[in-house]
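Notes follow once the structure below has been shown.
Left out: one protein chain. Kept in place: all the others.
Let's turn to chain A:
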Amino acid sequence: METLNQLALGFSVAFTPVNLMWCLVGTTLGTAIGVLPGLGPALTIALLLPITYQVAPEASFILFAGIYYGAMYGGSTTSILLNTPGESATIVTALEGNRMARSGRGGAALATSAIGSFVAGTLGTLGVAFLAPVVVKFALAFGPAEYFSLMVLAFITVSAVLGSSSVRGLTSLFIGFVIGMIGVDLQTGQPRFTFGMSELLDGVDVIIVAVGLFAVGETLYMASRRYAGKDEIVPLKGSLYMTAAEWGRSWKAWLRGAAIGFPIGAMPAGGAEIPTFLSYAIEKKLSKHKDEFGTVGAIEGVAGPEAANNASAAGVLVPMLTLGLPTSATAAIMLSAFQSYGINPGPLLLTTQANLVWGLIASLFIANVILVILNLPLIGLWVRLLKIPAPQLYAGILVFATVGTYGISQSPIDLVILYLLGAAGFLMRRFDFPTAPVIIGMILGPLAETQFRRAMTISNGDWSVFYTHKLSLTLLTLAFIGLLGPHIWAYIEHQRRRGPEHVPGDA
């Protein structure tokens, strides 16, 4: 009841015309920057920080939260239509979403991602309002040992994404590890694979890798096949929005995606990318339409990850609002905005700034509604992009990818990396190596490494931390079951089926 009263208070703050206006501005701006690969919500909010000198705290946080949620919606649009992920959290969306767009179901892919984002965003925001204290307790139980075990589980789960040939899949995964290692090693401060270039000391941005491999690589491949007359893009087949069957396949994926995204988003080292990988792997495993994955595009593979990234965006707010813990770049910048108002975000924030916090939560509900209203009608317009003739469309994608990459840090080196990776992507496509595992390796590899070394530093070199901590042991056991379970199961099935033949004397 307490929470409901607080939420009512929040809505009374958020429903003032001025704050509604800020919410609308934020969501619109967020959608726009989500579409651009270079501009992320963290950078945008950082550039808008001076606004805190001019407007009330409630208004600026409502604006920032709108940008944050909006970017999650917008990022999927270019992933689906142009195979050019706008945000790192929407890289997975490109895998199935772009296949769907090519086979004439781009409208459905955009619709399932918008509605899925709405469903998961609303569920996640409900989670922030009602479950925050419980979730944060769970999240803090995760230390380096537990994170490492979680990464092991993630590696095993996402092996489903490796593709048909595990040798090729693993090759790609290891390329990802190497790219992920570039830069200063966090544990020792030593540079790795930087070739003496200071621009490489901070590592390579995952967006550049995704855009290079997916968008540039794909464009080069298409250009080389131009006269083979293959791979026609079908702009639209069937209805613009989702069919009944597509609704039926989407809703469970939305719920599963939200259930994965919210708790992982709330973990201090969780992030928004890992839940999208996990959701994709799970949808692929559970789907009755496995043949559509990687061919014409399976709608579950879009619905799940899109729900997961929005739920994780809500999850990030849990430690931020309850403990003052920033767990993503965007949250860190929002916290510095608190400071320019002289508000110190921390465990006391909920009691000292109830108006602000609940106003923010209420405005997240409103932002979700605005975003779905804003995005659904745009689908008809976006899908028309695919009617552009292939040469112009692909040239446009190249321009878009180049400008976006330059926008990340205005560094010409980034452009060189983009095109090198584009060439690598082309070769990988030509020789049938999957590109998605590169991204997975690049994100999961360094995380697993860092957490492993942290755990070993803390335990002073004692390996037992991984199995004496209950949570870590549970995760490792799950990973073990995931790895061996299917094989053992298949073996038992095999034995049982073969069984009767071996019964001696059986006539």
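In the analysis below, a residue touches a chain if its C-beta (ideal position, glycine included) is under 8 Å from a C-beta of that chain, and two chains touch if they have at least 3 such contacts; residues count from 1.
Just so it is clear, contacts and distances are computed from a predicted model.
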Name the absent chain by its UniProt protein name; which of "C-type cytochrome", "Putative Bug family protein", "Tripartite tricarboxylate transporter TctB family protein" or "DNA-binding response regulator MtrA" is it? "Putative Bug family protein"
Given A:Gly176, A:Pro345 or A:Gly422, the one touching the chain that is not displayed: A:Pro345
Kindly state which of the options A:Ala8, A:Leu201 or A:Val403 is in contact with the chain not pictured. A:Leu201
Candidate in contact with the missing chain, chosen from A:Val152, A:Leu323, A:Leu421 or A:Ala436: A:Leu323
Hidden partner interface residues of chain A, rising order: 24-25, 28-29, 32, 42-43, 45-51, 53-54, 139-144, 184-191, 198-199, 201-202, 268-269, 319, 323-327, 329, 331-333, 336, 339-342, 344-349, 374, 377-378, 381, 409-411, 454, 457-458, 460
